[in-house]
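Yeah, one chain of the complex is gone here, protein chain that is, but the others are all in their spots.
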Amino acid sequence: MEALSTLLLLFILVSAVAVSLVKDLLSAIILFMAQSTAMAVVWILLRSPDLAITEAAVGSGITTLLIFVTLKKLHAIHTQKEVENRDGKD
Amino acid sequence: MLSKLMGHSEEIAALILFGIGFTNLLLNRNMMKKIIGFSMMDSAIYLFLASYGYIDGRVAPIIEDASAPLEVSAYVNPLPAGLVLTGIVVSVSVTAIMLALTLRLYKRYHTLDIDAIAILAREADPE
Partner (left out) sequence: MARIDWRRWIEEGGDALDRDMRTFQAITEAPEERDPFELPHPRERLTYARFHRWSHSKGERILKVIYFSLSVLICLGLSALLISTALDLPQFGADAELIDNDISTFYVEEGLRHTGAMNIITGIILDFRGFDTLGESHVLFVAACTVLMLLRLPGGDDPESQLARRRAEAFDRHFEPRGDVILANCVRVLAPLLIVFGAYILLNGHLSPGGGFSGGTVLGAGLILYLCAFGFARTGRFFNFKVFRAVTSGALAFYALSKGYVFITGANGIENGLGPGVYGRILSGGLLMPLSVAVGLVVGCTMYALYALFRKGDL
């Protein structure tokens, strides 16, 4: 139990650092999603099942989806793909 | 010292997460990264609060048998969980408002860089 808790906390911290260092916004969002999911397990270990349900639905579901949609609207995904295509094939 | 640090593992993780989120919010120029940093600060504070409700060897505050005599020392502290639960849901709406404002800024200035937005805004309206 102790080991699992430490491992999850380490994972949360590592993904938080990775979010700030990674250049690609899409990867940053995926890392943030993973962090929220780990947080939901931490709530279970802290004996708060209510929080775990809410965090699983909100943190890794709705917040991430909203950021995804915003990013989609900002053309970020689209332009990035085009740049990669151009760099990869020419 | 080390044993003292290990005894506070959850709080220390929460505070380091708070520091990372704060740095992201303060020093990253990309608005989306700023928003993610803000959400991280949120979850760090929730983790810090909820870790003080936890007491070793006790169970979640849900009574299983109402007819049995109530043992107060069997349950963890329910107060932080109640406070955090509403906070998590409200943080979504805060994030949504920030994202909507970002969208409006992007529609006007075509960039996510906060410095570039500041320059363009000053140029458009010198006062």
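Going by the order they are written in, the chains are A and B; count residues from 1 in each one.
Heads up, the rule we're going with is that a contact is a pair of C-beta atoms (placed from the backbone, for glycine too) under 8 Å apart; a residue touches a chain by one contact, two chains touch by 3 or more.
The model shown is predicted, which means the values in this text are computed figures rather than measured ones.
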{"item": "For subunit B, the residues touching the chain missing from this view", "value": "4-5, 7-12, 15-16, 18-20, 22-23, 26-27, 48, 51-56, 60-64, 66-67, 70, 72-73, 75, 77-79, 81-82, 85-86, 88-90, 92-94, 96-97, 99-101, 103-104, 110-111, 116, 119-120, 123"}
{"item": "Interface residues of subunit A (partner: the chain not displayed)", "value": "20, 48-50, 52-54, 57-58, 61-62, 65-66, 69-70, 72-73, 75, 77-79, 89"}
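Rule of thumb we're sticking to: only the chains that are shown with their structure count from here on.
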{"item": "Distance between chain centroids, defined by C-alpha means - subunit A, subunit B (Å)", "value": "14"}
{"item": "Touch list for subunit A against partner subunit B, complex", "value": "5-6, 9-10, 12-13, 16-17, 19-20, 25, 28-29, 32, 35-36, 39, 42-43, 46-51, 54-55, 58-59, 62-63, 66-67, 70-71, 73-74, 76"}
{"item": "Parts of subunit B lying in touch with subunit A, wherever the complex brings them together", "value": "9-10, 13, 16-17, 20-21, 23-24, 28, 30, 32-33, 35-37, 39-40, 43, 46-47, 50-51, 53-54, 58-60, 62, 76, 81, 84-85, 88-89, 91-92, 95-96, 99, 102-103, 106, 112"}
